[in-house]
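Entry: subunit A
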Amino acid sequence: MKVTEPGGHILRRFDEDMRKLQKRVLKMGRLVREQMNGLHAAFGGDSEDSTEQVVESDRSVDLLEVKVDKFIIRLLARRSPVGGDLRFIVTASRIVTDLERLGDETVQMARVLSREYGNLGQCNGRAVEDEVRELLTLLIEMFDQAMLAFRDYDYRVAKELAEGKTGPDGEIHQRMQKLSACTLVEGGDVSHAVNLVLILRSMERGLRYVQNIGEHVIYLATGKDVRHKGD
Partner candidate 1 sequence: MLAVDQREAFMSVVETRVGEPDSMKMDELSIENTIGKPLLEKKISMHCREVDVFYGDKQAIFDVSLDIGKNEVLAMIGPSGCGKSTFLRCLNRMNDTISSCKITGSIRLDGEDIYDPKVDVELLRARVGMVFQKPNPFPKSIYENIAYGPRIHGLTRDKTELDEIVETSLVRAGLWKEVKDRLDDVGTGLSGGQQQRLCIARAIAINPEVILMDEPCSALDPIATAIVEELIDELRQRYTIVIVTHSMQQAARVSQRTAYFHLGKLVEVDKTDRIFTNPSHGLTEAYITGRFG
Partner candidate 2 sequence: MTDRIKATVKRGQVREAIEQSLIRRRKRNRRFRMLGLGAVILGMLFLGMMFSSIISKGYSAFVRTDIQLEIYFDPEVIDPQGARNPDVLASATYGKLVKAALRKAYPEVKKRKGKRKLYRLVSTGAIQQLRDLVLSDPAIIGTRKKLWLIADDDVDQYYKHGENQSRLKGRQLAWMAQLRAKDALKTSFNTNFFTAGDSREPELAGIRGAVVGSFFVILITLGLSLPLGVAAAIYLEEFSPRNRWTDFVEININNLAAVPSIVFGLLGLAVYINFFELPRSAPLVGGLVLTLMTLPTIIIASRAALKSVPPSIREAALGMGASKMQMVFHHVLPLAMPGMLTGTIIGLAQALGETAPLLMIGMVAFIVDIPSSILDPATVLPVQIYLWADSPERAFTEKTSAAIMVLLAFLVLMNLFAIWLRRKFERRWD
């Protein structure tokens, strides 16, 4: 049933192709994860190099996206997949798009950080950088869960992710609310507030993309489309 099930397709090439597709999606996930790691480090004070690295690696993410897309189109045209195969390929295609966007948001945050480093101000008596860094840690944790769920067809984890039931999700929301409160309450430095809003928006979107990946995995495993159900 699954891509890697023993006694797979009668066409062995098809199995190989599917495995290749999975590997490439996971590789792309790893690249995005590296970007996020870089950003995480940058917020930790390891500034210049890390942000540049994040921006740089976005190119390879984009290139890989195009490559995987081509591969998917080829698979669709040549194998006319159905059932689980079809769902897997469609899921892979969607995840690739979300990964690319997640990479973009990471770059966005890195840009803000490199522009305004050390100038994000305080919130509730803590440096905003530290707050954001912790948020990022939580996001990375969720991202890992999402990618592992994709790798393992883990329906339960994906479902928890998508429904926001996991630990990090609740905490992220709490912390983000607190941070956004800071932008209003302080009112002092406008640029601080704007930067914080930009970062929060990217973070919000990033979270959304990670949840999307969870939704895609649910579709992959069950065939049920759960998107836009909670909205």
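A quick word on the picks: all candidates are chains of the complex that A comes from, given by their letters.
Quick note on the criterion: contacts are C-beta pairs under 8 Å (C-beta built on N, C-alpha and C of every residue); 3 or more make two chains touch, one makes a residue touch a chain; residues count from 1.
Since the model is a prediction, treat every value here as computed from it, not as a measurement.
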item: In-complex contact of subunit A, chosen from 1 or 2; value: 1
item: Touching residues on subunit A, where the partner in the complex is candidate 1; value: 1-11, 14, 19, 22-23, 26-27, 29-30, 33, 37, 40, 80-87, 134, 137-138, 140-141, 144, 147-148, 151-153, 155-156, 167, 221-224
